[in-house]
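For this view, one protein chain was removed and the others were kept in their places.
For clarity, chains are labelled A, B and C in written order, and residue numbers in each chain start from 1.
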């Protein structure tokens, strides 16, 4: 295990004091260190939002792209160089709102990337509008009558899409979070890790306390490979919120299925000195 | 019941002979007639694709919009005039591919619109590429090695999103299809009707025969209100494919929750002769 | 009399509250105020500041220089003390900020201690600071008192804040040699309005009853405004899952008869471009508000720029008419928003209101808004004939618009090329006629376009050309230059597309200098494209901050 400090850089987080993001950042460094991942082999991709700033605050390759589009960028990068460890990290609004279509279809693709979502059930950076995961009835400056649509359940949807790895954790349980991050990273395939994260400034409903009182770790004998019971578990949200690996399967990754990647990463395929006579024949 | 011929117009369908779309078109007229819906009260919204041309072929108000965006247009129109019966009709590529994000978030919103999807498991109009619902391994000019991603299961996803009405039918069972259309239209809330439809030109896998051998009507004592068993049912795809109302619940519609619509449709709210003195005060 | 107050500190320290209370204080005391915000894209920390500029004359921009600096943290002192005039003052919390030298401009007050003592909460530093300011400026405390009471719904909290303010006031009054004074002048009916509210209020008055948007700074201001007034005025505000949905919902609502709008910024608009083209093809009216901020991509989310002019005018695949207006100030924004709705309905086109962060977030004093003479025209056919055709070819190119749901007729439209009825067609002769029909409307719009304002000497040697929110700053710079005997004028555009050309033609042979908040001189390119007139020189700014009059004066002198 390398020292987690090799991930430190000189950037100063632009987050509010007390924000759950700090713990997630620390856990991230810890998990990477425990997995001995060198910063130059790691590519973080993020969208836009408070969460999406996270990868600036530690040493890694980084493509900080558009709001909601990080998963697509991550998939492209992974296809180009599957030797990279590619993690997309962003917020709930980013991933489940603006990025919803990429979320669902990339779960199907099963590219071996990791998606870490700081789920604070709110749009933080834009000052506190409801996100797709905000609880019913939450009032904001835009949702003046309270949120009318029931929350998007990323875990249930991912299971409906037969995602290969679906987990939930909580920024307030660092030990658990580090373990989940490690499992996600070492899993072979698309891994969704939804991380409950209190936003101390805008989310006055789902506070640290609120989560603390509700989250519980899944039982040791919980079987994440049973899709129906996983779905049942996924619907648990309210007084008790399960954290842990909720669903797991072993379907082949996208990259394994591509003959083009058999001989090494795509970016190394030679592109000059090629004989094109077979193509020229097609034009005759 | 009005005569179904009141829906006839002089447009000639641009579909291939033998296409499953013809049956869906006939059933649509039949269902509307049985429900006594006058063409001028009906607003069809469609996207782009072979299926999306359908509303041109019968008498109705029509907004034939962009590929993948019909649900959003339908929702806007319904909010503006909730006296209209609003149906979005398009293909699988349109609704589950390009339009995926609107599909998932409008299920949450539960606006009282109907979404009829001609699911031929292929992109018809653009000449036969895989759609999100194409079966694994299907070869096309683009998917030269066969489809690598498992099919999008609209029914399972809709249940994961707690859709208020989720049904499947088959263009080859008109009686069933008419019944499903009628149930969807009379349901109060967002209703998804996924209609299996053979594409005789491009889909050589999921042919009329293929469907015919597999689809079966749900049992009379099947209980669509149980979410877990509905989810189980939704996963049935292969040798046997269930058709019928798979999931049903009674959550409030978006429109019911809006105080703004209490006194009548939004487009009738007076916009002139209003006293703005309270606003002027805010600027002082 | 003119006075520039800057309040600086971290995000979350209440800078906005102080500046908004003080702005109202000056308004009610009979002064003109212009308040501009400079803030970072974060919720806490960093460095933000607001300038409250006060004058006995009408003003519409901020300017360089500081007379009073209210420093809520040390960084503010370090960053701004250079700008404070020699007879100015630096107000700071004497118990929290210790590293203060013996610069005689420093004026300490135990702001936080007062807040805690009098109002039982740190948050009340706002009121103690306002109190100090009012005392210092010899202001009418009763005005501040009223403001405090209005600010807090809970009367007890209001009372406590009044106490805190009063304690500050007493301290402020002790400094009786301060050269600036803002005693009560007069009662007046002026309004203090920011650009975001101006667009929002304009939309409400225009009859907008549906807004769909995805939050994006600075566009969100308009969404907040409409949401805040949604119950009282029966407006449905729906936060969309993305911008694509927002514009398509709006087109659906508009098609079904409701005046509807989206609000966003350049990046969000980029996602609406296909929908814009759909509005053009289906001839569905819609209004798009775009608050510009520096790009490309996410850029600087909370800063200002005029970088999207050419993008907006050319956005959308295929060819179709549109109306683009770039309001020059908040008052103009109010009227132009109404105009945008009216023209959208009249020509069945998309109308675009192009503002920017500076205009949206700044507050300005205006004499009032003329609500009595506002015309709302819907141009909707309520009794269409039986053979109604949505896209009927007429001489003007405008087809009668009926709504779906009207008895006995059908309203049909299509994103594909269509016939007059609205049905999809592959008839290339009809195609040609429909293209011509749509483009004809673009010619007609020109009749409704407002020519630019000319301000300056009657026979200028040099004309500055500006557009949009730079009006206040350029105008003031021209005033000053004229005072120094420069023969200069300003031609300032608010409606930008179709480009009004008559005034331009008149000044065709003058020396023209374009003043723009972007790096490529987009308006100059537009002018040459539309008229062939070459604006040879440019004063451009693109660091994310708005122009100030002083800066423009300097630049003009440099190249004169």
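Simple rule for what comes next: a contact is a pair of C-beta atoms (placed from the backbone, for glycine too) under 8 Å apart; a residue touches a chain by one contact, two chains touch by 3 or more.
Remember, it's a predicted structure, so these values are computed and weren't measured experimentally.
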item	value
Partner chains on view for the chain not depicted	A, B, C
Residue, one of A:23, A:72, A:131 or A:206, that touches the chain absent here	A:72
Contact partner of the left-out chain, one of B:20, B:76, B:132 or B:189	B:132
Residue among C:219, C:280 or C:327 touching the omitted chain	C:280
Residue in contact with the excluded chain [from C:98, C:446, C:508 or C:529]	C:529
Residue among A:24, A:60, A:178 or A:215 touching the omitted chain	A:60
For subunit B, the residues touching the chain missing from this view	14-17, 48, 50, 65-68, 97-98, 100, 123-127, 129-130, 132, 141-145, 201-202
Positions on subunit A where the hidden chain makes contact	11, 39-41, 43, 45, 48, 53, 56, 59-66, 69, 72-81, 83-84, 101-102, 104-105, 258-261, 263, 266-267, 269, 271-272, 274, 276, 278-280, 282-284
Touching residues on subunit C - with respect to the absent chain	40-41, 46, 244, 265-267, 269-271, 273-274, 276-278, 280-282, 294-301, 303, 305, 307-308, 310-311, 313-320, 414-417, 426, 428-429, 431-432, 435-436, 439, 518-520, 525-526, 528-530, 532, 534, 542-545
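Just so it is clear, only the chains that are shown with their structure count from here on.
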item	value
Distance between the centres, which are taken as Cα means, of subunit C and subunit A, whole angstrom	37
Where subunit B and subunit C are represented by their mean Cα positions, the distance between them in whole Å	41
Of all residues in subunit C, the ones touching two or more other chains	230-231, 241-242
Residues within subunit B bordering two or more other chains	101, 104-105, 258-259
